[in-house]
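Only a single protein chain was left out; the remaining protein chains are all shown in position.
Chain nomenclature is as follows: A, B and C, assigned in order of appearance, with residue numbering initiated at 1 for each chain independently.
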């Protein structure tokens, strides 16, 4: 979040946004539960060679696997690691098995609760989960207290406040007021919990589009430090209403990621081999783009009324 | 909430919904922060002579003032009492000053936190507010604990789980899947926290309208026990996009409520003197209806896409 | 051009706001002052309302804190819990505007009760979000009429803590926000000294220090040099009278509003 609301323009290109706000050693959270995963930002982080990052994400997913392979990660804070719908997350898994990657592990609800506490300005929140599992034996941030009313023992987790949060969404105005729909994941919590926030969107729209439906605004612009228009910025994941998940790539990554040499080649070609996201999309090509387009299904409008 | 999801029809008239689900002595929460206040249900509760209720509401407002005058209330759980934009809440105030009405008082955030805990199935939640105020001297449900991470003293409040929650909204389908927009208040928390839930709506719409925009659904139908189509069910408060607040009545209530006899007359005429909400609206008349209609301002639609 | 003390109070309050700030606005006088400032001095402020509305641009004067005119065309709407948790408790609010029935030398505000809580003389509205605004906003500006009723030696009930019993008290309680910064009345402007006690720094045109002291329920500290505020400018008066409150609902032609 900006320290003040000064009206310096937040609209910038991807390179500038990453250069300006993400630094070696930062704790970062690239948000998006299976949907709107900010691959565009991840690839730019890799291109800029940013190191020693603490990567937080409920589902590390391909996006963190690529960053792990590229040497960006010092530690992963997570709650489920996998290639969703395909299988294991090979890079992550291999480095953890070899003892080469530090992890701090939660359940989904535990990690979501950490974010909610961070978003709400609380230092902790209680939840009734995790008890009975073995996780607290290996993660000493997971503690217990007694409910001051019932005496019942409950789990507590500390707030998570990343240095930088990254969100990809369907649309925002130039100030970063974000409309996001479909699976909402943890994006709002990440936006409020993070100290700085980068938003990439399929489209920058006029403020009037946002103001036509304030209930749709998931993130207010004053939390946002950088707004980047980045069509297809979530590929190979998807953007509801804009494009489908490129499942062929998810399956292909399962093969690529079993072999360090293939990964090196893939990063060379698709990340280092392109200067920016536009070149990536060019390289992806018209056929792939067309293959992933959905047909239209629009929401029924609602009336806000004009009150004079 | 229904104990099971059995498909008995939930659509019923106002009389039946109140008769079936609200009983003497219940703890009830009629939701709506200045917006969508369920006056229709309140008047039916008064007509049915239901007594000894514990009335919970952040802002007791005219709706509870009328119920207090009518003798429905045993106790009020609240965080601000007033006639919003006009002044004091005379019936509430007088009975409290005379020691005739039990109160349990919070700050807005304290009460909202009680509801959130109730909605989340937690027995309590912490917050950093209330400390430094005198409220904990008079409300022993407000306690403190120390944060297990920072050691800092924080306030805690217990969950609130009303016996019955009541929501008025713009539209729902026959199962009670609710679309609600404009000021969202505490409706979602009340819906999840309450043991039974009555929903009244401006319009019952086809399920396809709800399914066209699942992100707009604030309350899933399976929480709902009764769905009542009740146009103008929030008058004299308002429904965003449907009608404006009838401010003339809010000002008039300030006068009426200073005099028990005038209140008796008003209740006789506008509550006991009408059999149901339809008669109330009839009595309100075309001129008042037209006076309160806004002009249209529709939201920009969003595309969910069809994925085959 | 003639003007009322209420108009002076609003104009001075408007000038006290920083630009590029997030302002948590109560309805009534704070709303007038914040919107006057936005039109003339602080176009980049974002106004946030307790009902969960962010960046409102109402086409009429809002009647209550939850007026539908605040919602249509606003930037964002959030739930009742979120406005307190995500905005106030998270520390995102730069300035909170408060009113009140009583304020004491440490800036503590009472909006709960006159007399004893359990045996009240006058039962008032209660906290609403007032306590939260006082605890969490980076600074608090209070707008309140100046007389012995509103300025007692000790408030009957602390609804919204200022410095409690002094600045070290608030620090010890670890209240996240900065506490009271200014109190703007129909007589002048008061700030808070190193101990967190109110000190008169400005009087409005034509008001004497003595008059302020007579209307304050304790032995009021006075700055070594008390300045005089500038009277409302014609432009300020025009915006207040023609654009913001054309019916005079808040500026004296009708009884002032609370919510």
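The rule we apply is simple: contacts are C-beta pairs under 8 Å (C-beta built on N, C-alpha and C of every residue); 3 or more make two chains touch, one makes a residue touch a chain.
Predicted model only: the values in this text are computed from it and were never measured.
Interchain touches from the omitted chain, evaluated on the whole complex, reach A, B. Screening A:78, A:124, A:222 or A:253 for touch with the missing chain picks out A:78. The hidden chain makes contact, of the residues A:66, A:113 or A:170, with A:113. Interface note: of B:148, B:214 or B:301, the residue touching the hidden chain in the full complex is B:214. Within subunit B, the residues in touch with the undisplayed chain are 1, 4-7, 119-122, 177, 192, 207, 210-212, 214-215, 217, 220-223, 304-308. On the side of subunit A, the interface with the absent chain consists of residues 33-35, 58-59, 78-82, 84-89, 92-93, 96-97, 99, 105-109, 112-113, 115-116, 127-135, 137-138, 152-153, 181-186, 188-189, 238, 240, 244-245, 247, 294, 297, using the contact rule stated above.
Keep in mind that, in the parts below, only the chains that are shown with their structure count from here on.
Of all chains shown, the one whose average CA position lies nearest the global CA mean is B. A straight line joining the Cα centres of subunit A and subunit C is 40 Å long.
Between the CA-based centres of subunit B and subunit C the separation comes to 29 Å, rounded to the whole angstrom. Separation between the centroids of subunit A and subunit B, computed from CA atoms only, is 36 Å.
Multi-chain contact residues, meaning those touching two or more other chains, occur in subunit C at positions 53, 67-68, 71-73, 77, 85, 89, 136, 176. Multi-chain contact residues of subunit A (touching two or more other chains) are listed as 121-122, 212, 215, 304-308.
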